[in-house]
Structure formats: structure tokens, C-alpha cells
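All protein chains but one are shown in place.
Going by the order they are written in, the chains are A, B and C; count residues from 1 in each one.
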């Protein structure tokens, strides 16, 4: 059940934090169990999180093949009747993507609380799956990728380019999850704090969901221009409007004087939350979406929660059904939300350190590794 | 439409912060418009908030007659066909209580957002209604109380003692409001932080709503014993268990190892929120109910909101419909929740400074002023 | 506080069911109390409900001036400092519209249940306000319209044409209310049953809120073409596809085989509900929006509610805050949802019987009376 596979393949391996990644060769698995797949990697997104992981900002096991935003083609199957997460048959050569998180389906979060995003035994490809032992190929920065049978794989339809999937990256599914928590309603005023990937994805969803007006605070200018192209009614450039009081006045002026119905934090600095609680109207909702990483605490006043009767919500990562929504959204709506245009830089495996550097210094739109390019 | 009223009456007046209240005489209004009432005060609760107001911790206008937890009897009516908030006819001699907050019914919070607790023009008897000008009698610490026509007045049924109403005080309606936001479900585990009046009222509601288990962290011991009498399954004495890590372990042990489904903050110190966010399970709800006053910020980490997928909620004061729930609850369920037994100290108007002192030093259960005693 | 008003004006009066309306002259009120207004009518929509009222299908008092979808200009004010419902000052000559329902603000639905659309004492201009006694001018089919001080009046901004307001009519605010109940989420599949005014308004909101796909079952063809212009992804012509089983198959095919996430009934025949319950997926939501009138029962099977775990919702009329949403929507989004283009027929007061006839026979888009034209 496979195309003719090479015996081994090249991958970029992180062996130490803040050390250059090394190109190493790993053997491909010889035998696959039912449901297991080998994917020939097409595009592997370089996420900002990869930069943080490379700096050692999360406790993760080494050596590790980074890469958790990946598309590729099925190169080998453990069983011929394997299906994707939506029940569609898979075949050699099919173009696919997949969720990086695998959950245990037995812990209290998976079972009792129906909150698998908080599975006590979650494993994420490219993050918490070291490559020291077989099957080795557990991250996107490599020519081939191994997938366990419990991975949520999605066959990509022909009219959905891989560039859209990787261009949107893990930000879009994160935002889909966040908005599921928000239960935003059409005609609500929405403020997005942050114009990076999560901010842009949140903006796209808010626009699609009928936000009015739709405001972004962020920067730099080219990112805000992209936000306008995606439908922002008002952008506030944090480099130009440096005084929070002035920014607040701009938001109040745009929302009838009392603040936004909904504020979505997509910045990742706790100080943004301090500013954001002031920008929601009394009775409003505040989604903390940008704090996947632990950027530490800030001086926050609980009195505001009581007095303003705020609802503050969080969402962590994503679940497979958020992928079904995201992929269909990208397929049908990419003329209005051209995530596929975000990819500006392509790197080979040998250039992976340059890729991380380019992302770290904000020189890129979306950067991707093309391991078989 | 009145009993024979005196021309004037005595009230305790706050003329300066941290100054002794003075007993002054004010004339009773001679004419009442339709809907206006004069109440002969029976019991006026001394709320902890009164102590804070006396210390000048909120910007309020002086001179002021304190007292916002009041029962009394209708002594004069502006029109004979006046009804209470639930449409029941009022008559001279009827025993009543009333909400202290009056809302404008025209601002965006009253109208568009249906959030009258955040009315932009809210006025509260005993808090923001100075007594320098007629009709003067705008707080509970006096022999008579004037009520504007837009006050939500409630006729008290014969089988509901005034002691229950004032014993529960504004804490109970605040908690009713908070639990409306919470949408707590039966069989959820609930942790109450704080065993003061708001904590005890929250505990009563959580018990009534089927919390299991129902845990309280607080003190001192006599308050925790009262919590047990009201139905707490586990009480954690903050004076005995001084290490937050030990308290956390006790909460986890009582909730299956992952934290409480619901945590209700009734402490009023921001540090309690820091501790509390650690005590809710992932996906849990956290109600900030004890921060009516602004006790300042604390170092709070937004990453917890994202990672734990918390929902943090606030509720401010109360609305009249929360009174309908609270009064019916007190009427029908006071054998299980004996709020009427909480009153431990009674003071005359001349003793009002002793009353404030007693409450400030936590010597009392509930203290009340009996102005016509 | 008035322009020079005539002493009397002409109105079309319904004196008996199924009888021709008569043109009568009524005196204008000479004195207005604070908050009261006289409006010079610009456009008065002829709603399908007017046809039903004319046929006597609801118990209403006669004689009556029909018309509950009205715009006009302020011609006289009881006080110079009158404001509209959103607090904006009104002046002679201002163009306005207003909600037809006036609520008592004192019954249990207004107060305790916060459900003013079900006010026990609701009065609706043009429906339940007979014209036999002063102030007479209580419906839209007349040259002038009297407004009580408790009416929710909205000043129309210059960039919002009256044609859009009357073109959308009471259908849009009804749909705004319905979708508030629905809490539809972006990316949900939505089926609209019915392509009349309520169906079209529901479709516009569902589109704006990110429905995907968005399906309509209705007719005749020109209405379905309008639905396509407003954004329907699929229209099913009930005249062409007469077999419910075929219609069901078309809906299933368009929704992944299991039915729509959300179905909105905008037909008004109970048999549509029978069909509709089969078209929602298990766990889906069903909004009964088209049954403002009582069209009688149908054979409905409660087993479907249990087995399919449906949520069936209703919404009745509208509240003022639904108007704030609707008017802003019309102002900002009418390039995509051209409700102003729906007006196809204009009639004078003398032609009002022809107008009713034209609407009854479905010859029109939206018909309007132009009483001062």
C-alpha cells in the first residue's frame, strides 16, 4: 500500500535550544499498522510558535523535528481502507493535512467534560513528539511525516490549494475555536487586538460573522493594510497612536461611546489585556486568544470584571471539528479572505535556520519549508 | 393618604468621612406626587459597604443619610392607587422593602443593552442621594424614608419576617444576580471563596441549586460554622490552612483531582482571584462577585484564561427581578437558610457610630439600626 | 413647537371587515403633552398582515386606520427637548420611523421576565388602536400620525432612505428578533422556508451572519431570484419541485447528507413546520417565525423533537432595540441587501383599496401608501 518509498529521508532537527537546526537523515518506517500513514511533505509552515520553541520558551523534549502546519500527499498506508476524519476514503497520492494534537479519548477532559483540547495526555506533532526513536518522522520540517492511526487527517479537495491551508496555518483553527466560545452575534461591534496571524484569522471570522464595525489595533502598517483587505472598518496603528487614551477614544468614537460589544485579544502580551478590558463596553465579552504561550502576569483589576459585568473567555488550540469549519471556509471564501496570498517566503530544508530567523525578525508574511522542492 | 405624620424626624447624617455621624432633624415632605411614598423605617441594615463609605473609599456626595437595606411601613402615599413593583396594591401600614438603585430607563444600558444594573444615571438611596435638600429622607438610618415614584417597592408578605430581609441584606440580591450570570447547573462542584455575607448568600443559592460538593474557603471559625449550617460540604479555614498549596490540594481532593466546576469569589481582595483561578478546573467558570469596591489590581496571568479555557464573569449590584427571587426564597426556604437568625446587634439612631464600629471590627453577625425602636 | 398644521387631515379608515376602506377627515390634536409628536406621513407600508386584518382574521377594534410600517417628518412636538429612543434630540422636520408596539413597562412580562414583546397590555398602532376617539390619528394610512410619549421613535440618518425602512418593513425587525433567539453561528448551514418578506429578511440576516450554505425553499420565481440577489446559495422552487421527498433530498445533498443546522420557518402555514422538522439535522435548531397569525394546527410528531434532539424556538414581533440593529443594518449594508428596491407600487390614500387588493393578489413587491404625495 505505498508508492515506492526511499529507505530514508532528510529532516531538520532541533537538538538544542538556540542552536542551529541540523539536517539529519532518518529511516522511513518499514511496516505500518492499520490507520497509520506516511505523508510526503509538500508545505510545512513556519509558525511564530516555532521561533518560541527554538528559544526554549516551552518545556519540550529534544531532539525534535519542528513543524505543525503541514500539507502533503499520502505516500504509504497501513491499510487500504483507511478513511479520513470525515469518513472519506484515502488513497495513495491524496493531498492531506491533519491536526497536530492527538488526544487520549479516556481522560476526564476527553470523556466527562467533553473538552478534548485540554486532554491530560495530549501529544502534538512538531512540539511534544521527539524524533530520537522510531518512527522519528513526527514533525513537518522533513521530507516525510509519519502519522499515527489516531491522527485527525483531512483529505484536501481539489479546489482548496495547500497554500491557503498553510497560509492560514494553526491561527485559523485557533480562531475558529475561540469564536465557538464567544458565540458572537451578527451586528455586534468587534475589536481585534493584534494584527498578526491570529488577529488576521479572528478578523476574517468576525467579518464573515457580520461584525459591524470591525476594528483592529495593531501594526506594522503592512499588516494593517492586509487587515483592511480582509474587511476591517477601522485600523489603529499602534506605532502611530502611541497613547492608549487616544486609542481608547478612537474605539469609543467608533462604537457609540461605550466600547466594543466584543474584544478579541490576539497579541500575547499581558499588557494588552489591561488595555483591552477598558475597551469593551459594560456587559461585553472579552476573548483571550493570544496567550497560548505563557507571557507572564500583568496588573489586572478584578473590580473591572464585577463593575463592567464582563465575560472573559479563553480557548486553547483546536479540535478536529474546528478544522472541518476552517477548511470549508478556506475552500469557499478565499476570494474575500485570500489566506493563500500570505505566503511570501519559501525555504528548503537546508535553509531552515534562515527561515526561523526571517520569521523571528518579522521580515515575512508567511514562511514555509518546501522539503521536497 | 397618610397616617398622622410628625412634622419632622431624626436621622443619622454623615457630614464628613471618618467623622462621627450626627443626629439631625429633617422636615417630612408635605406633599407627595403620585407614586411617591413615605416609609416609617423598621429596620435598617448596617452593611459592610457603609463602613467603606464612611471611610471615604468611594466618591459620594455629602451630607448623606447612610442605609440601603431597609424595611418599614407605608406611612404616606402620593396616590391611593399606588402599586408595588409586582402590581400589588399598597396601603397605609403595609410593610415593604425596596431596591436602592433607581435607573433612568432611557440610557443605552437601560434600553439597548438591557443591562440596567449599568444604567449611566443610576442613583442609589443611602449612597448617592445626599440629604442636603428636600426631600432629605433618602437613606435608611432615619425614622422615615422618602421614596420616589420610580422606586421598585415590594410589599412583604406576612410570612416573611423583616429580619430575614435585612439579615440577607443586599448580599442576597447581589448573589441572585451573580448566579443568573453563572447559569450554574445542578450536580456541579462549587467553591465559594469567602464566608462573609456575600459568600454566605452565594453558598445558600449554590446549595439550593444542587451544588455537589459545595466548598467554602474562609473564616473566622464562627462564620464557617454558619456556612456548614447553610449546607457547605467542606469548609477550609484560612486561619488554619495558611498555605495556598495546601488549600489547593484540599479543593482538588474534593473535586476529583482537577478543580471545581464553578468558583465564586466573594472576598473583595484581588489576591483571592489569583488563588481562585488556580482552583477552577479547566473549562470551569469563575464569578467575580466580591469586587463591588475597587480594591485595586493584582498580578493576574491571562495565559491561565487561554490555557484553562476559563469563563470569568462579573455581576454588579442587582435589578428588581432579583428581589422577587430573593424575597420568595427567603419566604419559602428560611428553615434551611435561616438568614433571619443572622441579626445579632440592634442599635438606636443615637448609637449609629457604635454600630459602624462594631461592624468594622467584625464583632457582629448582622447589625441593624432600629430608628423607631 | 410645530410647523403650521392643518386643522384636519385625511385618513383611510376600516369600518368593517371585508368592506372597502373609507377616506375620512379627522381633526389634528390641538395640544400635545411633553413627548407627544405629530408626524406628517411620508410612506406607509402595506403589510401582508393588513390584508389579514382586513379579512377579519384577528380580533381587532374598529374603526381603525391601518398601517404599521411608517416613515414621516416631525410636524409638531409636545416639548421642544424631546429625544428619540436613542437619546438624540428631535426637531421639527426630522425624518423618523417608530415601533408600532407600545408596552406598559409594569406587567410581569415587562418587568420580571424581561420579555416586553409579550407585554400583557401591549398596544400597536394600526392594529389595536381604534380611531373613533381623539387623538384619532393612530395608523399609517393617513396624512398625519399621532405618537404617544411612550413610543420608541427613531430619527432616520440622512444616508438611510425611507424606502429602505419601509421596503424592509416589519419583516426585518421580526427577523432580527428571531435571530437573537436563534443565536445562529457563522458557518452553520441555514435553510429558510418561505421567500416572502419575512423569508427575505431572514435570508439577509443569515447571509450577513455567515450562513454557509444558505438555502431557500419558496416561490414564485421572481421572489427566488430576489433571494439569489440577496445571497442564497441554493433556491428550491416549490412550484417546480412539488414532491417534499425531492425537496428533502435537495436539502440533504446540500448539507452533507444529514439536514440543515438551522431552519427558519417564514411561511405561516402549519404544514411547513411538518416539512421543516424533517429538514433540520439531529441536534439542529428550528425557528418558527412565520406564525404571527394563527393559521391553526397541523399533525406534528413530538417524537421527532425527542429523537432528533431539536431545539424549536419562537419570537413574536419585535422590541425597540431590534430596530436599532435593523436601521443600522439598512444604513450600512443596503448595497448588498437592497431592500429599498423592493418598493414597486405607490398608492394615494384614495387608492388604498386597490393597494390592499394588489398585495392580496401577490401582484406587488412592496406596496406603499403615499398620503401626502
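Here is the rule we go by: contacts are C-beta pairs under 8 Å (C-beta built on N, C-alpha and C of every residue); 3 or more make two chains touch, one makes a residue touch a chain.
All of these numbers come straight from a predicted model, not from anything done at the bench.
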item	value
Visible chains that the absent chain touches, using the contact criterion stated earlier	A, B, C
Per the touch definition above, residue among B:208, B:237 or B:294 touching the missing chain	B:208
Touching residue (missing chain; options B:325, B:349 or B:367)	B:325
Residues of chain A in contact with the chain not shown	83, 85-87, 105-108, 111-114, 320-321, 324
Interface with the undisplayed chain - residues on chain B	176, 179-180, 183-187, 205, 208-210, 212, 325, 328-329, 332-333
Missing-partner contacts on chain C, residue numbers	108-109, 113, 115, 117-118, 181, 256, 258, 265, 270, 273, 281-283, 288-316
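Keep this in mind: only the chains that are shown with their structure count from here on.
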item	value
Classification of the chain A:chain C interface as same or different, half of numbers criterion	same
Chain C residues counted as touching two or more neighbouring chains	none
